[in-house]
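Left out: one protein chain. Kept in place: all the others.
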Amino acid sequence: MPTWTDLQPFFVSGLALGGVYALSGVGLVVLYRATGVVYLAFGAVGALGALIAYSMIKAGAPGWVGWLACVATAAAVTLGYGLVFGPALARRDPLVKAVATLGLTLILFGAMDLLWTTGGGQSRAITLPADNSGFTIGQVQVNWTQVIGLGAGVVIAAGTACFLRYTKLGTAMRAIANDREITATLGVPVRRVEAAAWLGCGILAGVAGLLLADLVALDATTLTFLVISSLSAALIARLRSVALTFAAALLVGLVHDLLTPVQALSNYRDMTPFALAAMALLVTSRHRVMSAGEG
Amino acid sequence: MLVRRTLVLAGAAGVLAIAGCSSSGRSAGNGTSGSPATGGTSATAPATAAAGTVSTSQCGTKPGAAATGTPIKLGAIVTDQPGTSFTDIANMAQAYFSCVNANGGVNGHPIKYYIETEQTNPAQIAAEAKQLVQSDGVVGIVGNTSILECTIDHTYWEKLGIAIIDSGIAPECYSTPDSAAVNMGPRYSSDGAVQYALSQHVSKVVFDQSNVPGTGYIAAGPNALAAAAHTPIVNLTENVPITNADSVAIKEVQDAGPGGAVVLNFTPPEALVILQAAQKLGLENRVRLWGCSTPCNTDFLAQQLGARWNSKLFVNAELTPPDTTSTTAMQLYKAILQQYGSKVSGGVGSFSQMGFAEAEIAVHALESVTGGYTMATVNAAFKAVSNFNTGMNCQLWTYGSYSMHIPNNEDYTVTPDNGKMVQAQGCTAVSSVDPQIAGYRQAAGTAQLAPSD
Partner (left out) sequence: MVQVAALLLFTLFGLPELLSLYYIDTLTQAAVYSMVALGLGVLVGRVGLYSLGQAAVLAIGAWVAARLLFATSLPFPVVLLGAGVITMLLGTVIGLPALRMRGLYLALITLMMAGAITVVLATINFPNGGGGFLGYNGSTVHIPSIRRPSIASADTAYFRYSVLVAMIMFGLVLAHIRTRPGRAWAAIRQSEPAALAAGINTTLYKLWAFALASFITGVAGGVLAGASRYLYSIDFQPQDSITLLGVVLMGGAYSLWGAVVAALLLELLPAILHSWGVSADWLTILFGLGVVQVLTNAPKGPGRPGAKGPRTALALAVPAWRAVMIEVTGLTVRFGGVTSLDGMSLIFEQGTCGLIGPNGAGKTTFFNVLSGFVRPAAGNIRAFGTDLLAMVHYRRARWGLRRTFQTEQTIEELSVAENVGLGGASRQEVLDAIAFAGLDCDPGSPVRVLGAGQRRLVELARAVAGQPKLVLLDEPAAGLPDQETAHLGEVIGQIPVRTGALVILVDHDMSLVSACCQTTAVLDFGKLIASGPTAAVLRDEGVMRAYLGTSDGAAP
């Protein structure tokens, strides 16, 4: 069994990893509550933005222009998807809406691999200014980008939770996600509110994509399918509570990294997000009975 | 900077000179023209070196004359999927062939080259082998570079009597009669990296690889070396793509300890991510040294890593470093790359070097074929290649009719130096402690033995 000093650095790295999962996980839950869609293309859209930022910076544009381009691209693609396919799918159940975003994922994934081919041994990277400075906790060095990643997760979680709860626009979004028709009859400008939700969604994906490209890797496959692991945190929170998603993400990251020095389980630690999500879902649905009830 | 570089080169030359006294078969050092050290039928490299650029027309026998005869058909299967692409190797071979075709061909015959890409799907790979032979009618296979191909197709090649010239990865590329590689592959390159670490008297070795097919086969070599050196070794694998490089770096450093070495066997992006994580966490000095198998040997990696890794990271180089060598062959390689290699996205580097070497060997063999170019004659010629100077290897290259082939079993070690990879150790034979290496040296006989004179 590993000693306490052995485990210590993994706490820090685990929190950082948890921050990574939280970025996408919180984004997914927020978007689900605002649009009723589990936006599985979250990672792909972020990856696209990050690759565009990379290309622009490589061509000589200043850093902040690239980052803006990243967020703008993600917002544009998401808004486009929402405007074109949102209304057609609005009446379908959440499952169909989620699977449709998988279609978007495939489209983006294919396009990214076409446009940014896998080169001969070269890899792409995005570096943010905060990468190079950090501080030390115990034996381990922490860099500022990791703190920003974690912090961004907190800010996004808190900010969007408040937005959804306390603002008129947020309430309208929640209402539409719940029942579009009734909300429309109440006089809420459904299309405009939906567009706002998708736009906000896209901006979130762009910001997350940029941070993840720095923290993890600028690789279309990695970033696109990272969302599957982040989904686990969202599922543990049953796609409802943003705060719970954040906590679940941290837990997943911690457990994952803390298993690293444990010989017997180390090779299986990548299962952590999936195993935890499956267990959580099965346990919490034990008492549930199907409900078809309307008053 | 210049002074430093010259010193390093002088040092390297010194090492080579000493090595020259005690080891056999080396390729050209700096500036001196390549000369075969041992006897046997030899093919001299193209004409005397001139210190300037070499004309590409030297690739062929009739400069300027386009070949117009019936084409000689050759084929290749390379992996090309998101994250792993070896197309550069085949594209460089194609560049070489184009050069030859523009300068007389092979006795007037142009080479028609069919490149098949695959996505690590066994059925697809098997089907493509059949496509090349049965539909495209190729008579020889040159330039294969695939994670799985050797395993899947070797029975088929052996049945047909096809002797492939490849850049090997899977075990069967080195352990079967009908495959001979210009590179060392993950196992022997890892051997080289671990061997270097052991030569620095580290107290422990941590050998970490990407979890792709064959990790046990690859690790067997380093484990044998460490056991013979009475040094403990820890074997780790990581699922790729890596999403948590921090914990990987921490684990490696913890396991190695202050006197230990961490040796990596990953594709360049993954290795880079681990090393960068180690740097971000301030861990690079917590072990005695870091090592890496040959995929890390790129200037790109050296640039990305920066100065903190100078003489801290030691990368195994299975091919002659292109930046610090200017033999005729190397200059020809660069010239062909520039003129015909527009599809080679990686530019100067080990991938294109391999493609160059493989094509070079093939053309050399084809030129010796009299009569028709059939599967039988072409592959007999391939197998007859003996002590050929590719200009890219430490040793002269031999195919031969052995039950297994590891013709490239001497390597360099390089280290990053302010953005470029420079030589840290000259041609060193991979230790025969690795049973496969021993087996090959025994099968190949005296022509390939390590230190002798």
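Chains: A and B, in written order; residue numbering restarts at 1 for each.
Keep this in mind: contacts are C-beta pairs under 8 Å (C-beta built on N, C-alpha and C of every residue); 3 or more make two chains touch, one makes a residue touch a chain.
Note that this is a predicted model, so its numbers are computed, not measured.
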Option touching the unshown chain, where A:105, A:183 or A:260 are the choices: A:105
Which of B:151, B:231, B:298 or B:413 contacts the chain that the document leaves out: B:151
Chain not shown: contacting residue from A:73, A:183, A:229 or A:245: A:229
Positions on chain B contacted by the hidden chain, ascending: 117, 119-124, 126-128, 130-131, 134-135, 147-148, 151-152, 155, 171-172, 174-176, 211-217, 219-220, 239, 436
Touch list for chain A against the chain that is not drawn: 38, 85, 88-89, 92-96, 98-100, 102-111, 113-114, 225, 228-229, 231-232, 235, 267-268, 270-271, 273-275, 277-278, 281-282, 285-286, 288-295
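Assume only the chains that are shown with their structure count from here on.
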Geometric centre distance via CA averages, chain B-chain A, whole Å: 41
Parts of chain B lying in touch with chain A, wherever the complex brings them together: 80-85, 87-88, 237, 239, 241-244, 246-248, 250-251, 254, 267-269, 272-273, 280-283, 295, 298, 300, 304, 344-347, 349-352
Residues of chain A defined as touching chain B within the complex: 6, 9-10, 13-14, 16-17, 20, 113, 117-123, 125, 131, 134, 136, 140-141, 143, 216-217, 219-222, 226, 229, 256-257, 260-261, 266-267, 270
